[in-house]
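Only one protein chain is missing; all other protein chains are in place.
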Amino acid sequence: MTVTVDQILFLITALVTMGAAATVVTAQNLVHAALALIATFFGVAILFVLLQAGFLATVQVVLYIGAISILIIFAIMLTRRVMQDSGPQTNQQWWLAAVFALALFAALWVVLQQVPALQQASGSLPIPGDSLQLLGFGFVDPNQYLLPFELASVLLLIALVGSIVIAGEKQ
Amino acid sequence: MVPLSWYLTLAAALFCVGLYGVLARKNAVAILMGIELMLNAVNINLVAFWHYLEPQVMAGQMFTIIVLTVAASEAAVGLALIISIYRRRNTVIAEDVDLMKW
Amino acid sequence: MPNDWLFIGIFLIMGAVFPGAPILINSLILGPKKSNSVKNSVYECGIETVGDTWVQFKVQYYIFALVFVVFDVETIFLFPFAVAYNQVSIFAVLEVVFFILILAGGLFYAWRKGALEWA
Partner (left out) sequence: MDIGQFIKDPLGVIGAFLTSLLAGIGLAPQAIMVIEMIIGVVVIASAALVLPLFLIWFERRVVARMQDRIGPNRVGPQGLLQTIADAIKLMIKEDITPIGADKLVYNAAPILSVVAIISMWAVLPFASNIIGTSLNVGALYIVGVGSLGTLAIMMGGWASNNKYALLGAFRTVAQLVSYEAPMILSLLVPVILARTMDLNGIVQAQSVWFIVAAPIAALIFFVTSVAEVGRTPFDLLEAESEIVAGFHIEYSGMKFGMFFVAEFLHAFTVGALTAVLFLGGWRGPFAEQVPLLGIVYFILKAFLGYFIVILMRTTLPRIRIDHMLDLNWKFLVPTSLSVIVVTIVVDKLIQQAGITNDWARSGLLFLANVLLGLAIFWVLSRAARSMRAFEGAAGEAHHGGDHAAGHLAPAHGEPAEAHAAPAH
């Protein structure tokens, strides 16, 4: 079996992403965890590029790296305690959590092995060149995704109002 | 070419790492970061299925954007809750918030 | 399209190498290396540092980031719509106007609640 350039790129990206993800859940310093989270987001963006979803890769960078991670870092700074920032960052059941996560991964892996269709998918299907237009048209087409589109705006409104009510109350 | 199962395996691994973070971390913000990892794993799956199985139907990308929206809302409200709890009880350790615990 | 992204990838790497090189030349070769503890201490405003780098931040920072996130997500939806603008009907345009108005309502709420005040 020969290794292609695609596969090498994928493996490097996957390795970096998983390393960063492992740092997110193990780092003692929360800001380090947040920066590793940003690295993970970036790795996922590269994976989207490899999957030829350039728009989603850009959205991933704009939204996750540019907005959500800033929100997370602000929240870390707002809730920082010197005492709680040092010392172990895991609770007593961490080993149980690790066992559970490993068991879940093993189960998922077994399932993946047993579905032949997943092994055979080759990725040779043609990607439509105007996928962006299809997406934009799908958003406003009543026969496609109009409802999720409008619901997303309602969801965002509720999130905005709720967060302001919760975080903005006067002490 | 990269087989589909590679992407799915990676997504499964990322999901499990995120799950570990959610279950094992003490700090509530770190728990939220774990949830973000899990949502990202889901997104990888969705985009991989779109690319390998149905590239002419935009449902995969569409769903990914909805997941992104939900992730943004979840982060906004979740972090607002954490900040609120911090201001009232001066802690962000999930275990210390046990007023409703029996 | 993959070629475009390959170019972007090379650009990002090169974009890191180009500013990194002068920094390395500066710190490893050209710059003097006579450090002492006073020189390496934190400068702040010239007098000696008091206390830890821990400051209480206003919750206002978070609120602004929050409103920004909501509008960021909104624009993500509007960009594909803008690309597909030629094909959509006038009805679809009204849907998008509705979409924007809902979020403008959120902005209006934040405004009335005083969440957009700095002080």
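Read from first to last, the chains carry the letters A, B and C; within each, the first residue is number 1.
Here, a contact is a pair of C-beta atoms (placed from the backbone, for glycine too) under 8 Å apart; a residue touches a chain by one contact, two chains touch by 3 or more.
From a predicted model like this one, the values you see are computed outputs, not experimental measurements.
In the intact complex, which of the presented chains make contact with the chain not displayed?
A, C
To test your reading of the contact rule: which positions on chain C touch the chain that is missing from view?
Counting only chain C, the missing chain is touched by 1, 3-8, 10-12, 14-16, 18-20, 22-23, 25-27, 30-35, 37, 39-45, 49, 53, 55, 57-58, 60-61, 64-65, 67-68, 71-72, 75, 78-79, 82-86, 88, 90, 93, 96-97, 100-101, 103-104, 107, 110-111, 116-119.
Suppose we count only contacts with the excluded chain; which residues of chain A make the list?
5, 31-32, 35, 38, 54-55, 58-59, 61-62, 65-67, 69-70, 73-74, 77, 132
By our rule, only the chains that are shown with their structure count from here on.
Thinking of each chain as a vertex joined to the chains it touches, would you call that graph a line, ring, star, complete, or other?
The chain contacts form a complete graph, every chain touching every other.
If you tally C-beta pairs in contact for every chain pair, which pair wins? Let me know.
Per-pair contact counts point to A-B as the maximum.
From the C-alpha centre of chain A to that of chain C, how far is it in Å?
18
Would you kindly tell me how far, in whole Å, the mean C-alpha position of chain C lies from that of chain B?
Centres of chain B and chain C (C-alpha means) sit 21 Å apart.
Go ahead and note the Å separation of the Cα centroids belonging to chain A and chain B.
6
Where in chain A do residues touch two or more other chains at once?
Residues 52, 55, 59, 63, 67-68, 71, 74-75, 78, 127, 134-135, 139, 152, 156, 159-160, 163-164, 167 of chain A each touch two or more of the other chains.
Among the residues of chain C, which ones contact at least 2 other chains?
Expected reply: 59, 62, 66, 69-70, 72-73, 76-77.
Quick one: in the complex, what on chain B touches chain C?
For this pair, the touching residues of chain B are 65, 68-69, 72, 75-76, 79-80, 83, 87.
Quick one: in the complex, what on chain A touches chain C?
Contacts found on chain A: 46, 49, 52, 54-55, 57, 59, 62-63, 66-68, 70-71, 74-75, 77-78, 80, 82, 127, 129, 132-137, 139-141, 146, 149-150, 152-154, 156-157, 159-161, 163-165, 167-168.
Considering the complex alone, what residue numbers of chain C touch chain B?
59, 62, 66, 69-70, 72-73, 76-77
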